[in-house]
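Here the complex is missing a single protein chain, while all its other protein chains stay put.
Labels for the chains are A and B, by order of writing; each one numbers its residues from 1.
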Amino acid sequence: MKSTRFVVLIIALIPMIFLTGCETNMVVFEPQGPVARTITDLINWSLAWMLLVVVVVFSLFGYIVWKYRERPDNMDYEPPEEHGSTVLEIIWTAIPILIVIALTIPTVQALYDLEEVPEGYEDKEPITIHVTAADWKWIFSYPEQGIETVNYANIPEDTPIHFKLTSASTMQSFWIPALGGQKYAMAKMETEMYLVADNPGSYVGKNSNFNGRGYAGMEFEVLAQTHEDFNQWITDVKETAPELTEEEYEELLKPTHLGRLTYANTHLEWVDHANMHSKTYTNPELYRYHGYQGKTFEEEDNYRNKETNLEHNGHHSDEDDEHEGHGGEHDGH
Amino acid sequence: MSANVNTSLPLEYQSGQSRMNILGFWIFLGAEIALFATLFGVYAVLSGRYAGGPTHQDIIMIREVMIQTILLLTSSFTCGLAIFEMRRGNKNELIMWLVITLLLGAGFLYMEINEFIHYVHIGASMQTSAFLSSLFVLLGTHGAHVTFGIGWAILVIIQLIKRGLTSVTARKVFIIGLYWHFLDVVWIFIFTFVYLKGLVL
């Protein structure tokens, strides 16, 4: 029958699309650091198994549909009564369970590995970078070096970078696909991850979590440098870059697109958005640009209420006050 | 749809449609359980987030809450008596106990509204903090259910007076009874997890 031949044709087409796909460089398959490599290995492992599943199902499908299709010469064939087969059903329950196990073990392994400094880099001194996402820019603070950049980050090669992520506004997802997977940056809490770049090079980083009108522009560059270049860069910045003031910083947090900026100090001096009790840096009035406007609410903990004192005076302050624990705030939900 | 009547069963179960309505209502209560469970979950997550505002100990008035609890528990008991009288076919006693149930329920509501007013007076409104938002919405949802139940029961009482005890009115009373007991159970959870726990912790 004609239509069946079409089905076969379509199935044959799928790998072709696959091949054309390979021409564009799939960054996920070209890892540039150990963290990304861990994930790529896992993906390749899963791909092999999934290909097996696809091959089995597609061949069975093709065979059955072809063999048992209605033809002019089998119109008097009456199919048998058949209700199932325990043996077969056990087989196709057991094999998928085995495949799931085969996928689970490396997945769990990778999940635990990705929380730590990558293997082989444990004794290298990590560099900490605080990442603060805002609408619609990325702010990188280097507390140890005392500098701050916007929309780009330089890092030394072969060194674990300890990213501490938070947000001054909406929720973002911090992602440098060539170096590793992503993680959310959320206001008033902190998430963290380690990334390492094998070699000097420029990598694209972006926000992958939709956060409004300016979302598409939330890209940044990560430039991995040799240690000499990196140290030189730090020295240069300290000598030439201006100091960031609190007023300038508030301006910076407003919903805008900015180019690259560099400062010779960090905003952590006056606010750490990861702290649950930090002030809220929201500006609803600046988001009125479309449609019928509703009411907004004055919040006591807003940064424009300079006089309110947010120091917590309740009975439960001990556990809440240190913000270290907030990355784990969500555990179990 | 045919009548499908079975007179050996209690009045409220006699017609096929009534049996379906009662089963449907049980399933509805299942949905209500999911609803309140979600609200309790939200409360559990947010109850420590005072945002500099008042805490449990600052606002809870345990004496009033005890009285509310007693009112509502008693009303559940009188509601049971109402169903008991219905099974015995005593319409007037049934109505009497229903009215008493509603009065107790109204007393509960009156106290709860006062409690809310008091909270707002001492600066603990729904807008103050995540803790208070979740507290108000949990209590408020329960209170709204009680209000709704009272209004609904009044309608059923009117129908009882107009039409007497028929298989339809009996089914309506029975369903109200289920609803009322359910609200009582929810309150017991609120009492334990909001008030007692709030005082202890």
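In this text, contacts are C-beta pairs under 8 Å (C-beta built on N, C-alpha and C of every residue); 3 or more make two chains touch, one makes a residue touch a chain.
One rule holds in what follows: contacts and distances are computed from a predicted model.
Undergrad: Choose one: "PQQ-dependent dehydrogenase, methanol/ethanol family", "Amino acid ABC transporter permease", "Quinol oxidase subunit 1" or "Spermidine/putrescine import ATP-binding protein PotA". The correct choice is the protein name in UniProt for the chain not shown.
TA: Its UniProt record gives the name "Quinol oxidase subunit 1".
Undergrad: Determine which one of A:P34, A:P156 or A:G180 touches the chain that has been left out.
TA: Candidates A:P34, A:P156 or A:G180; residue touching the omitted chain: A:G180.
Undergrad: Using the touch definition from the top, which of B:L9, B:I27 or B:V185 touches the missing chain?
TA: Within the whole complex, the residue contacting the unshown chain is B:I27.
Undergrad: Provide the residue numbers of chain A that touch the chain removed from this figure.
TA: Missing-chain contacts on chain A: residues 1, 3-4, 6-7, 10-11, 13-14, 17-18, 20-22, 24-29, 36, 38-39, 42-43, 46-47, 50, 53-54, 57-58, 60-61, 64-65, 68-70, 74-75, 77-85, 88-89, 92-93, 96-97, 99-100, 103-104, 107-108, 110-115, 135, 169-171, 173, 175, 177, 180-184, 186-188, 191-192, 204, 206-216, 276, 280, 282, 284-285, 287-297, 299-302, 327-328, 330-333.
Undergrad: Could you pull out which residues of chain B are in touch with the chain that's been left out?
TA: On the side of chain B, residues 1-3, 16, 19-21, 23-24, 27-28, 30-32, 34-35, 38-39, 42, 45-46, 49-51, 126-131, 133-134, 136-137, 151-152, 155-156, 159, 163, 168, 172 touch the unshown chain.
Definition applied: only the chains that are shown with their structure count from here on.
Undergrad: Distance-wise, how many Å sit between the C-alpha centres of chain A and chain B, to the nearest whole number?
TA: The separation of the two C-alpha centroids amounts to 46 Å.
Undergrad: Which part of chain A faces chain B closely enough to touch in the complex?
TA: 277, 297, 300-301, 310-316, 320, 333
Undergrad: Chain A touches which residues of chain B in the complex?
TA: 45, 48, 50-52, 55, 57, 127
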